[in-house]
Structures are given as C-alpha cells and as structure tokens.
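Note that this complex is displayed minus one protein chain, with the remaining chains in position.
Right, subunit A next:
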Amino acid sequence: MSTPAPLLVAQGVTKTLPEGVTLVSDINLTIDGGEFVAITGPSGSGKSSLLYLLGLLDRPTSGRVLLEGRDTAALPAPDLAAMRLARLGFVFQFHFLLPEFSTLDNVLIPIRRRAALARPAAEARARMLLDALGLAPAAEKMPDQLSGGMRQRVAVARALANDPVLLLADEPTGNLDTKNAAAVFDIFARLAKEDGRAVLVVTHDAELARRATRRVHLVDGRITSDEKN
C-alpha cells in the first residue's frame, strides 16, 4: 500500500488490426521513474506500434496499460487526451513543428492548452525549457530557419512543456547526424537521471541504445530480451 504504483505498466498488451495482422502480442512491461529505456528490434517488429499503445495514442485489442496506477483501458478518448497533455510527451522521427509558429509559440501550445499557468508564467517556462536545450537564441525564429538538430531539440522542448512523467520518442535521431543524435541522447539521459522522469526511446542504433539504462528487444511483436545495466 505504501509503495507507490509503478509509473507505467503493460499487462498482456496485444494489438491486432481488423484485417488480422498482429502488430504486438502479449507485451508485459513495468517502467519506473528515472529509467531510460531503449526499445530495439528489426524493422517491422512492432516498435512504433508498442510506443503508440504505451503512449495512449492507440488502444490495445486485449490487455491493458496502467499509467501511474490508473487503468486506461476503459477511459473515454477525452480522458486519454487529458493524460497525454499533462503526463506524457512525444518526440517523433519527424519534428512535426507547426510551420506558422515561432519556436517559442510551438513550445507554448501544450502549455496554453493545459491552461494551468497564466500567460507570463507559461512564457517563462517555455523560455526556460528552450534555454535548457541550448535554444535560447532561436526562440523567436520560425521552424524553417532552424537546422534539423535544432528543430528536433525544439520538439523535445515541446514534449517537455507540461513537465511529463514519461517521455516517449520514436527514432528521434533518425534524421540527425551522429553528433546531433548523440546530443539528443545526452539530453534524454539527463532527463531520466536528474529529473526522475521515465524516458522510452525507440531506436535502430545499437550504439545509442547502449547509453540507455535498459534495453527491450522486440522481434515479431514480442519481447525477446529485456536487460538492465
């Protein structure tokens, strides 16, 4: 009773498409705060599918996902959206910044949507995040004026906007050169270690995966190995 519920629990999570294709099957995972988990596996093994399921973007056909002890299987869509807004953060291979808005405004979008902070406080928080990611000079720039590495860091800042307990990233370094990729991974490692967040990263890159504290390997939608440092 006194031990807090684990951050994220997957119990027998299976996703089968209506056509009969099984993306992932019988996934059992428990992730705690402070963990930096790398999900690896061959192309088509279901890594992205698993990430969408754990990130409450998609619903499993069977099994369930518990976030901070709360069973999400029966929750209506707006409740899932609210959990994504306040507790989760996503980074994808493509940065997905809104092209009409400045760096600062992009980071402000989730903060303003959550509406927990007044405008000046929200802006201060967004600038603090940009500063922490070395983006302070780019705050007023538009996304198309930034380099690929900078854009991806802006996307990370946006994912962190509402101070999520779990950061999910799907091949966030897929479009970056080695140096920028390493920088992004350093940021993830720091986020897990210093802030006590859980970070879940899908990656192809075995080199980068080694920096994580835990590696989960998928083959054909099933976990074949799960090793911690």
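Convention: a contact is a pair of C-beta atoms (placed from the backbone, for glycine too) under 8 Å apart; a residue touches a chain by one contact, two chains touch by 3 or more; residues count from 1.
As a convention for this text, contacts and distances are computed from a predicted model.
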item: Omitted chain (choose from "ABC transporter", "Osmoprotectant transport system permease protein", "Sarcosine oxidase subunit delta family protein" or "Tryptophan synthase alpha chain") - UniProt protein name; value: "ABC transporter"
item: Residue among A:P60, A:P110 or A:G221 touching the omitted chain; value: A:P110
item: Contacts of subunit A with the absent chain, listed as residue ranges; value: 48, 52, 55, 57-58, 77-78, 81-86, 88, 90, 92-94, 96, 98-101, 105, 109-110, 112-114, 158, 162, 170-171, 174
